[in-house]
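The complex appears here without one of its protein chains, the remainder shown in place.
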Amino acid sequence: MLKRVSALASAITFTGNGLNIAEAPDFTLTQYAGSEKELKKALGKIPARMSVSLEHDRRTQLRINPTQIWVIGEPVEAEACISTPLSSSRTRIVVEGENARFVLAKLSAIDFHPKQFKADTFVQTAIHHTPALIHCVGENAFHIYAMRTFALSVWEAVTDAALEFSA
Amino acid sequence: MTAFKRIDKPSHINRTKQISFQFDGKMFNGFVGDTLASALLANGKTLLGRSFKYHRPRGIIGAGIEESNALLTTGSDGRTEPNTISTTAELKSGITAKSQNAWPSLNFDLMAVNQLLSPIFGAGFYYKTFMGPLKKSWMMYEPIIRKAAGLGAAVPDVDSARYEMRYMFCDVLIIGSGPAGLAAAVTAARSGARVVLVEQDFEFGGSILSSGSEELERWRKAQIAELEKSPEVRLLKRTTAQGIYDQNLAVLSLTPENHPALKITEQLRARTIIMATGAIERPLVFANNDRPGVMLASALRTYLNRFSVVPKKRAVIVTNNDSAYSTAFDLAENDVAVTVAEHRGTLSGNLLARAAQLGIAIFPNCGIADVIGEKQMRGVRLSGRHAVTIECDVLGMSGGWSPAVHLTSHGGIKPKYNEQIAAFIPGGFAKSHFGAGAINGTFGLLAAIREGDAAARAALPDSKKIKEFDLPAVREDRKYSIQPIWNAAEKSNEKYAFVDFQNDVTVKDIKGAHQEGYFSVEHLKRYTTLGMGTDQGKTSNVNALAMMADLRGLPLSQAGTTTFRPPYSPMTVGAIAARSVGLRFKPKRLSPLHDWHVAHGATFIEAGLWMRAWFYDWAGKTPEEAYIKEMELVRQNVGISDVSSLGKIDVQGSDAAEFLNRIYVNGFAKLPVGRARYGVMLNDDGVVLDDGTTSRITDTKFYMTTTTAQAGEVMSWLEYLLQMHWTDLNVHVTSLTDEWGGMAVSGPNSRRALQLAFPEIDITNEALPYMGVIEFKFEGVEVRVLRLSFSGELAYEVHCSADYTTALWEHILKAAELLGIKPYGLEALASLRIEKGHVAGADLDHRNTLDDLGLGKMAGKDKAYIGKELRFREDCQAPERWSLVGIESMEEGAKLRGGAILFAATDEIKGHGRGYITSVTWSTELNKYIALALYNGGLKHEGEDIICAFPLKNENVKARIVSPHFIDKQGERLHA
Partner (left out) sequence: MRIPCPHCGERDVAEFRYGGDASNVRPSHGSGDLKQWHDYKFIFDNPQGPHLEYWQHVYGCRQWFKLNRNTATNEIVGGER
């Protein structure tokens, strides 16, 4: 089998206090597009709106715009709507720990206060001038989906922002 | 002869923690809690600098951000900070400070000779003097004059500090932690709102720190303790609010403690903003009011009550308002002899009684005629009827108070004049902005606290009942009474009466400006340079414009004010750049093959944000050497190149074919499945937007490629059309640039190479003809092969998902090793396509039409496409427009250069010429330099001789116009 190579293969690892930053690889991402009806038919249940993620049928759904949903997990047999595999297009970075929110606040002009950005919320924003999706997956745990070609730059921006918390 | 001393009185310094520091090479001691200025005063240093133009001896004037004179250079090498404001600089162990603008020493400054030339160096002198004898003479005088003036010197070293940026949000931002600010913060905190309190000082409390009152100190500590316990409150000391911008964005400049960054810039979005920024005392204007030892009256009080530093024996206070008496009384209570020169004729009974109690002599109807002493004042001569000379150590002056309205001005609100307090107050507040305390002209302490509390309640109207506020147990506020005196100088010595200390602007200069016609406030400022120093006129603006109003016979309310702009106080550029410096300025965009290229001798070049492999060391050490070898490999054998940066777009939906048919000039509706087609798209204005190759994967699924440079533009364009105009089309577009990696396998042996790599797959000419597309799975990975050629040779593009591109690339290299396959880079890739005559980025410059590029025949005559209408407008069809030609060099050894301007052989080499070269390469096939170019009239001139002029290198090269397709005109290699 052909070997998979990570976009962060040459990235310098990070060790922090109250902070863990690492690649979280091994995920399958498929984008499904269509009307509200078509998406419901293909996926069963879909998120009612953007910015809130949905766990359904052992998959995570992120509605990135009114007609497109990212599904993280096993792809769905969906004739009703248009599907586009995107597993290679993003590199996923996990940022977690009590200091995680302070790091995020240096990367994007989004309010990351625990009451405003809690588990199962996500935003699409810019990190270091590149498009990124930030998904809150726990009390102080976040997944950043960076574009693969920008992944190393994003990694450097994130770990640099975390300098004050490095061990 | 030292004018100040440190006394035992308890204050805000911590006497258990001594600090040593350096000033002008000598060691001194101070305490934690001192500023650089208070420590210098305590050590008897009153001469701290030389003024900007005249090099007059100068010392400390104030005790805060308004300081205009006592600027020192601190630090060294990459951490040098010129113009450090000594009155706000927190004293830290190991600080080294140096005086500025004096040579060879502060005490003996040769440049003080400037003072003798002061008649020449008045305001605006460079508009009136130093203009002859020759026209360019100013260029000779300028460096000398510049050397003679100035304050701190910038250093050429790179700033070695780290700066950070962060983005925060809150419900209430309170700026200033004096009585009004503290009250607002506590009330806001009690509502549970998210509160941020910023204070530029290193202690909270504002004016309370200078009060010397035990009760106020208790109150101050209690508010801070309550705030520290509130979980949703952020307390930011050492933080200056530098500016307020649209939609309540406040930019804060923080100096953090125990942090890798020297400064943090915070962009804070607040729902509401309460400005409790206080007021700044004004000097009085009289002769020699700039001498070391002449200070703001309130500053003397601060040095006493906050830092335990007092004048040695006697202080004279000159004033036109009641506030200066707080200083007078506090000094007297600490055994300083005090005399008051009072400009007004009457005074309140209470003040007179207290003064009498303390043994303070008051001279009414009297100001200061002159100050005696140069490097340190030693006395004053009173004006008015009492022409008395008094020996003293310091002179405290108070001309009144100016509310710090700057932040309201940032929002465009002009301040308005208030007669009662003889000061400018905010002209209003924007919605969701509030003011409290001295900024409103409310100078009483209890009144300020009440306003702070009220402002917080107004800012949070929906809050549940908030607990009532605790006032400190102090006497009710005294009334504030003032008689404005804008110019207290005697006519005979107005040229020594300073209005703006930092830029050496005197009363004479202001009168001069008026005389010469520069009497609008904007002209006054720029002509005299007053208010343009690092202090931005904090102690000079109001006196100056009031003087000008008087000269013009206008009431102050009509005189106008200049506009305050951010930053409020000096800010280092590094803090604004934060981490966007050096290689971090832009993100780097890397191909999935990047690490492989690094490991195999590639040199990189930037293509927009991309780092692309430019050439490989197997081919040579320099790009000129290498690209020729790489080109030869492709023309004669087989090479492999990384094309992952191409824009790739997934176009899917039942209307996908219709959509592509509308945007491309050529037909796509009937493109068969498994086929690719070269397409060109125009913008609405009829000019070429981009080109690319689009393949049909299924009936409703297309794989579009774009140029690297335009990928983002095209994506946004397609989304715009689908979302804003053609909403009835069932089409979805998604970027696949990151999902797929791509490699070009090119050359006469490219088929053999792929057959060796994929022995199970049929890659014969029949199975995969020119412009065909096939897909298959290889070791679990989807592979797409498109038979496209950029180079003009037999060639294929192999695409697969980016995670496996490196493995697939390595596999092909290994499988075809015996053929001699090697990688080739961007330089060779570009050169090959130039030989072939393919247009690319350099030629698609958004001014060129289809016809300009020789592609006019591509456009469908009977079908509609974007840009069809405007493509035929007059200007786009003009016959002498330039269009694409090929150029062959006719001079052996001479280079053709990109950007060279083209002339007919018979033209004079002058002016704009007839066109220019867009792309150049050495042709390995023709053994000469060739180029693609745009030339007026295009191929009508095929065969004609031309000159390629490159004035930057003084080259005029003979060349000839030829077809842009230099090789394989019949396309035999493509269809092999």
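Each chain carries a letter (A and B) given by its place in the written order, and its residues are counted from 1.
In the analysis below, a residue touches a chain if its C-beta (ideal position, glycine included) is under 8 Å from a C-beta of that chain, and two chains touch if they have at least 3 such contacts.
Note that this is a predicted model, so its numbers are computed, not measured.
Touched by the hidden chain within the whole complex are the displayed chains A, B. Only one of A:S6, A:N20, A:S51 or A:S166 touches the absent chain when the whole complex is considered: A:S51. Screening B:K26, B:K670 or B:H725 against the full complex identifies B:H725 as the residue touching the chain left out. On the side of subunit B, touch with the chain left out of the figure occurs at residues 167, 245-247, 249, 269, 662, 684-685, 712, 716, 719-720, 723-726, 864-866, 868-870, 872-873. Against the chain not shown here, subunit A presents residues 50-51, 64-66, 109-110, 123-126, 130-131.
Note that in this section only the chains that are shown with their structure count from here on.
Look at where the CA atoms of subunit A average out and do the same for subunit B: the two points lie 31 Å apart. The touching residues of subunit A, counted against subunit B in their complex, run 1-7, 9-10, 31, 33-34, 67-68, 82, 84-90, 105-106, 108-111, 113, 116, 128-130, 147-150, 152-154, 156-157, 160-161, 163-164. Residues 162, 164-169, 194, 259-261, 267, 269, 579, 584, 586-592, 595, 598, 610, 644-645, 650, 652-653, 700, 732, 734-740, 778-781, 801-808, 811 of subunit B are the ones that touch subunit A when the two sit in their complex.
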